[in-house]
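The complex appears here minus one protein chain, its other protein chains still in place.
As written, the chains take the letters A, B and C, and residue 1 is the first residue of each chain.
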Amino acid sequence: MTNLYDLFSPTDFRYLAGDAAFQQRLMPYLSEAASIRYQLKVEKALVDAYANNGICSRAIAAEVGQACNSIVAEEVYQEEQRIKHNIRALVNCIKKRVGAEAQRFVHLGITSADVLDTANSMRYRDFCKDVLVPDLLKLERGLGEMAQRYADLPQIGRTHGKHAEPITLGFWVASFVSRLGKRIEKIVESACQLRGKMSGAVGCYNAMSIALPVDPRQIEDEVLRSLALPTHETGEIVNTQIVESESLVDLAYAATSAFSVLANLSDDIRHLHRTEIGELQERYAEEHVGSSTMPHKRNPRNFENIKSLWKAFVPRILTCLMDQVSEHQRDLTNSASSRYITELLGMLDYAVERMRSAVANLEVDERKVRQNLAMSKGQTVAEPLYIILAMHGVHDAYDRARLLSRGNNGQQNVLEAALTDPELRPILNKIPPDKQRALADPEKYTGLGEEIARAALDYWGVRLLALCRQKWPDNAKAFDSILS
Amino acid sequence: MTNLYDLFSPTDFRYLAGDAAFQQRLMPYLSEAASIRYQLKVEKALVDAYANNGICSRAIAAEVGQACNSIVAEEVYQEEQRIKHNIRALVNCIKKRVGAEAQRFVHLGITSADVLDTANSMRYRDFCKDVLVPDLLKLERGLGEMAQRYADLPQIGRTHGKHAEPITLGFWVASFVSRLGKRIEKIVESACQLRGKMSGAVGCYNAMSIALPVDPRQIEDEVLRSLALPTHETGEIVNTQIVESESLVDLAYAATSAFSVLANLSDDIRHLHRTEIGELQERYAEEHVGSSTMPHKRNPRNFENIKSLWKAFVPRILTCLMDQVSEHQRDLTNSASSRYITELLGMLDYAVERMRSAVANLEVDERKVRQNLAMSKGQTVAEPLYIILAMHGVHDAYDRARLLSRGNNGQQNVLEAALTDPELRPILNKIPPDKQRALADPEKYTGLGEEIARAALDYWGVRLLALCRQKWPDNAKAFDSILS
Amino acid sequence: MTNLYDLFSPTDFRYLAGDAAFQQRLMPYLSEAASIRYQLKVEKALVDAYANNGICSRAIAAEVGQACNSIVAEEVYQEEQRIKHNIRALVNCIKKRVGAEAQRFVHLGITSADVLDTANSMRYRDFCKDVLVPDLLKLERGLGEMAQRYADLPQIGRTHGKHAEPITLGFWVASFVSRLGKRIEKIVESACQLRGKMSGAVGCYNAMSIALPVDPRQIEDEVLRSLALPTHETGEIVNTQIVESESLVDLAYAATSAFSVLANLSDDIRHLHRTEIGELQERYAEEHVGSSTMPHKRNPRNFENIKSLWKAFVPRILTCLMDQVSEHQRDLTNSASSRYITELLGMLDYAVERMRSAVANLEVDERKVRQNLAMSKGQTVAEPLYIILAMHGVHDAYDRARLLSRGNNGQQNVLEAALTDPELRPILNKIPPDKQRALADPEKYTGLGEEIARAALDYWGVRLLALCRQKWPDNAKAFDSILS
Partner (left out) sequence: MTNLYDLFSPTDFRYLAGDAAFQQRLMPYLSEAASIRYQLKVEKALVDAYANNGICSRAIAAEVGQACNSIVAEEVYQEEQRIKHNIRALVNCIKKRVGAEAQRFVHLGITSADVLDTANSMRYRDFCKDVLVPDLLKLERGLGEMAQRYADLPQIGRTHGKHAEPITLGFWVASFVSRLGKRIEKIVESACQLRGKMSGAVGCYNAMSIALPVDPRQIEDEVLRSLALPTHETGEIVNTQIVESESLVDLAYAATSAFSVLANLSDDIRHLHRTEIGELQERYAEEHVGSSTMPHKRNPRNFENIKSLWKAFVPRILTCLMDQVSEHQRDLTNSASSRYITELLGMLDYAVERMRSAVANLEVDERKVRQNLAMSKGQTVAEPLYIILAMHGVHDAYDRARLLSRGNNGQQNVLEAALTDPELRPILNKIPPDKQRALADPEKYTGLGEEIARAALDYWGVRLLALCRQKWPDNAKAFDSILS
């Protein structure tokens, strides 16, 4: 037991373990205790497979299984303290609990990495299945609903931070529904590709080959199948002492690039929250404080937090890419570094959940949204004007519009200026009423914005639900409850 | 024209442009001239689609097409110098070459990013299809053949840099066949996901919606189909001014993680090339110099080069991940940075090709391979010994073997020591002859090493050929010639 | 000779070599030709030192010196093509030009890395001295003058993107004068720490020890002194085959963190350039185009470019940090990667120079600056109000001000509301007139902003000029002309 504030990682004292609800949700997968529990599942699965193949008795398998169920992390860490080897410590703990006959079959023919890599693949996969992907789907749904709610609220589109042409606020949100949707797919697919192995110290099944009367890959596949991990049938992969390192790096990449989508959404909201723009605002409870000296401040604190965490976690993908390099059949310089992947997964989940609740707590100031759109009305009309002129035969329409827009130091109303042009006026007078309206009112010049915004959740909801249900039928009910 | 040695990027003066053969192969895709050529293809495809939909005449499309065929990079750069906008410069160059009527339809309704992103997706895809993937397949084949050639050459497996248990040299190579195979798949899939767009300045099809009598997505799909890029049918993606940034980042990641596999292979070879280990050696021509002061040096220079390039290029994935963040409908801070992706792709290809030729030029010193294996014979027997003892009822077999291996400061022959143990000797005398042999001779204790080595190329050759043929049937002949 | 647009690195075809003025300025230091020229200077300096110590004749030194002056890059690259070793190729080129007697002394007793590392340290140092630091000083001066020009222009300070309390525009600029000033110091100091060596193949002076009648460190110091590099007297450094790698990494870090300061300034300007904020604006020439479809756009293109280049270059510091690791007396996996440092230095200079000219071309819209400040007047008063109340005995002043600022959904004028409070009104009526003014007018509540803004250039100009003059007296005139 330790005091939370005597710790050193913000991940623990502030974000994940500092928040009881988070700690509870993540502990079964990402805590060190969970890590050891999953290792015990692997050791148990091996002896079960031995029993199924007549290599040991079912009684022995049951005895080992029971031992595995009763071991806790502290015990293993204490034994490791003595012998300086984590998995041998685990094995010793099991052996202490079983009879001499059973002892022989514990960990027989495999190596530490067989247990470690297999256990990690399982727990990261389960974490994605049970926690991260459901949380991502909830965020996806929240964003999708927001896209629908504001599907027809005209907003000025911005490029280079400057007013460009109108969109709708829902369309803006829809672009994140789409990008996040794609990232969720990547995460699901990478999680399902996480692999285990039972091929021994150098990957050649040396020990099992000599110990067992059966093809060791049969035992391996049986263990992997019982743990719901990919088997040989799903692809001929050659492992060394460790699982092919790309298996985990792909998930880390998928998580990292999903984090970047959150960072982008955070930045957008931070800027729409600016005093001068004021289109969005976090709701503050009565007692919340924005600044210790400026009593009036209300800041986009959640979005700042998510962007900041992104800066903390995005460079860590390089650790994973460096860990792809392991000399010969393995060099163990990925041992400490790969432990930190739990943090990346846990903190992504934290950011996802914080984004979901912060988005739900966001006020849209529709009046301000329309006001901002209106302020550049005289300028943003330059595009539809040039298009309409070009369609009506003006071959240098673009350059004419450009020059009109430069008048009065860029403050001139382009449409009004065009209407005073003796050459353009007659053309403009002739164009059909619906196009006249698009020129007169930027709120009408939003193209397919509304339609795209309305469609996003329908499309991605169906697509993601189908994928998750197919890959992880055992969690189908949870997926259903989120998306339908 | 410029002198090669007046340049500043090693990519140019030393690696890609400094090598005429490389320059020729990469220029059609990755040079700046190629970039502009692909942009012209996009502008042409748009007007073609307009003609197909009766928006302009076929004659105009032909006129624009001809103009696009005749423009060169210098011209565009000169115009950009004047107006400070690259794509408007391109458009001006086209317009200068066509009549007033045709001028109206050039670039009509689209924005710079429509042209740029679509052109880049095309050229990166074509580069993968025509150059990078074929080169990767050649390397894959070279490695696969090496795996087969040395499938049964017993080699000591190494973990922690220490002798572990025997493998075969072919098995070691096979692990790279497998890892590289998976990366090639990732590259093919990412390249096929690269996307284009024709949705205008903020992604809402504002201009086209007002200009055209048809649904603008119909025009967009027609353009994309003609350029062999994914259309709406393949997935509802919402673009803003730019293509969803993940499309390109996924390819950059696939390329980077493939680079890491090369780096790992380089490191392995560098270490097997060490004086004390000496299992592998680069062939040196008579006139080659290894050191400017040590006349006797023969160094693994190609593998050092590849590892070094990996260090130069792997951190650049962070640029791509940062470029995922673009404020609102786009902020343009990815404009300069994303230009550098050509270098990543080109230099990966350089490393692949250098690896292929260096591997082909590698000598295996079989005598030394066997000698190294033999040197730890008395120690590596500890694993099979413990396994066999455990199988024959010794419940603390592991710890007994561990203690035997510590004798004489780790120099004791474990098997001989076991045979002098009054408790173990009778057991050892009873074990069947084949297991006796595995104890006596580490060359016999290689598990499934040979089998795995033999299977690797067959498996991956078939799998990769099928994938490449399916995705890129127009290049099927090239793929066939490499893999079958 | 090669066509610029047949190249692959944007550094070459677009930024450095694509701009003739830049190419001319950088070529003497950062081009590949320069690299070889500097190597020849080192080879020459060695033979000079031999002559000075009577090891060879002065005639031989002159002969070698003349040879070194006449060799060009192409020649060396051709010889390298044949023998596959760059420095031996250089040596061969020299030897071909001198008589048999002189040949013996060329490169005698040293190794390639002695030449390479020493030459690189020299050319990077010279580049800093002659180009980068002068350019940084020009930017520093430009910023310092801007700080003075707008020293008293009140501007709203922004934290979290929200209006906080007033500053002056000059104060904002002054913070960059200060930060950049510190970075310039770091660059100067790191450049002066760049080291050379003459200690041979493994750093023990093996060859020289056997060849020479004098202490080899005497020769080394003489060579280094003649090249104006640090000698043994400045600190006992142990080199291996290569110069202690930290020497170069420190400069790379200084350059990278200076780049980050530019990135921050770019971001600030980009946001102040936003349509809604509009305090700053890049001047556009008549013919400049902002967007290919939106004729009215005027974008902060230079600042976007600088930010984007930062994203391309900041991750490269990891390459340098990885290059610190070199096995044993050297492993050569830093050979290719360290070549790219020329790009980092060159592109930083590009960004510096682009920032300088872009800042000079920036318009400040003073009316808009004051208008933005005024818009939050009723809210930003909360801080001075709470301070004044606290000074006048209100112990819960902060919380009172906080609650007042929440009135009318954060739209209430805090001062007016306070004046209607029966408890606060009498206090407020009693406060002295100057504090009344600070409450009534945010333009008066700018603290020491103006004073700090006025002082920045004076302080940093003197400090930097003194440093540069002391370290590099040979370039004092240039420094003087910039800063005084």
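Heads up, the rule we're going with is that contacts are C-beta pairs under 8 Å (C-beta built on N, C-alpha and C of every residue); 3 or more make two chains touch, one makes a residue touch a chain.
Since the model is a prediction, treat every value here as computed from it, not as a measurement.
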Among C:G18, C:G65 or C:G109, residue touching the chain not depicted: C:G109
From B:L16, B:L30 or B:A164, residue that would touch the chain that is not displayed: B:A164
Per the touch definition above, residue among C:D396, C:E416 or C:D480 touching the missing chain: C:D396
Contact set of subunit B toward the excluded chain (per top definition): 156, 158-165, 270-271, 273-277, 284, 286, 289-291, 293-301, 304, 318, 372, 375-376, 379-380, 382-383, 386, 398-399, 401-406, 410, 414
Residues from subunit A at the interface with the omitted partner, ascending: 1-18, 23, 26-27, 30-33, 36, 72-74, 77, 82-85, 87-88, 91, 107, 109-112, 115, 200-201, 207, 270, 285, 287-294, 299, 301, 304-305, 307-309, 311-312, 314-319, 322-323, 331-337, 339-340, 342-343, 346
Missing-chain contacts mapped onto subunit C: 100-101, 103-105, 108-109, 157-161, 164-168, 171-172, 174-175, 177-179, 182-183, 186, 200-211, 216-217, 235-241, 244-246, 249-250, 253, 256-257, 260-261, 263-264, 267-268, 271, 314-315, 317-318, 321-322, 324-332, 383-384, 387-388, 390-391, 393-397, 435, 438, 445-449, 452, 455-456, 459-460, 463
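We adopt the following convention: only the chains that are shown with their structure count from here on.
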Chain centre separation (subunit A, subunit B; CA means) in Å: 25
Contacts with two or more other chains, residues of subunit A listed in rising order: 158-161, 164-165, 271, 318, 383
